[in-house]
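So that we are looking at the same thing, I have put the structure below in structure tokens.
Here the complex is missing a single protein chain, while all its other protein chains stay put.
So, chain A:
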Amino acid sequence: MAAPGNLAVLESDLQSAVTLLKNLQDQVMAVTAQVQALTKKVQARAYPTEKGLSLLEVKDQLLLMYLMDLTHLILDKASGGSLQGHAAVLRLVEIRTVLEKLRPLDQKLKYQIDKLVKTAVTGILSENDPLRFKPHPSNMMSKLSSEDEEEDEAEGQSEASGKKSVKGTVKKYVPPRLVPVHYDETEAEREKKRLERARKRALSSSVIRELKEQYSDAPEEIRDARHPHVTRQSQEDQHRINYEESMMVRLSVSKREKGRRKRASVMNSQLHSLTHFSDISALTGGTPHLDEDQNPIKKRKKIPKKSRKKTGFRRRR
């Protein structure tokens, strides 16, 4: 039968086989005890599953069947039979396939199962549970009832769902308090801003532009460009023109408006720009100077403005 070389192998195997068998026996006894305890509990209806998730029930049954077939196979193998074409193998394969297919369903239900388990263990819903924010029709007051019913003040979070309870009593309207923002633009910052603006204006003045043209290599462009300094008057004019052309109506101009326009056009139409140059002291660092006929720089006055009420007849200038 076995060659003398194999005998030695068999002897060493024998030792490990004996220890394995002993281990097996111990474990089998432990498992049997547990299974018997479980069976007793199930038979005593300690685990009612009628109201549970049917998926979990199906999984339970499938796993049990799998175990039964597996034990059947082990029995056959241990008593020396072969597994070729055994019916239990086919059944095992079928159950295995079904369990594999159930795994993605399990994944989808994971959140629900976890929540249910947590609720069962702790007894209450957690704070962040969105189920808390569902609308409560019992909180709404019926407009038909005449007596004042008490409102359910319990869940303030139910307001967040968008269904507000209708108030029966009329309460005084309290406007929402906006948070006042701290204003701390100091004098220095104002100075800085003013200087920035003066610098920008100086950069686009005619003196600097001509210097740029003199020293740059780019070809001279003669463009019919708009006035680089868009004054308020020109902006208003443009706005008026756009409105008139889109609405196809002609708007009337008041006397005051006419005066303003005249003043603005006088400034541009004379040979004013020949001899009067804009102030570039912001770039050169000197003191801001002005020509005699230009408007003086206004200093900020700290006197509060009087309210412009129509007291009496307003003189039309």
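Quick note on the criterion: a contact is a pair of C-beta atoms (placed from the backbone, for glycine too) under 8 Å apart; a residue touches a chain by one contact, two chains touch by 3 or more; residues count from 1.
Here, contacts and distances are computed from a predicted model.
Per the UniProt record, the chain missing from the shown structure is "40S ribosomal protein S24", taken from the list "Vacuolar protein sorting-associated protein 33B isoform X2", "40S ribosomal protein S24", "Septin" or "Proteasome assembly chaperone 2". When the full complex is taken into account, the listed residue touching the unshown chain is A:S265, out of A:N23, A:T49, A:T71 or A:S265. Only one residue from A:K51, A:K101, A:K172 or A:R250 touches the chain missing from this view: A:R250. Although one chain is hidden here, its contacts on chain A can still be listed: residues 244-245, 248-250, 265.
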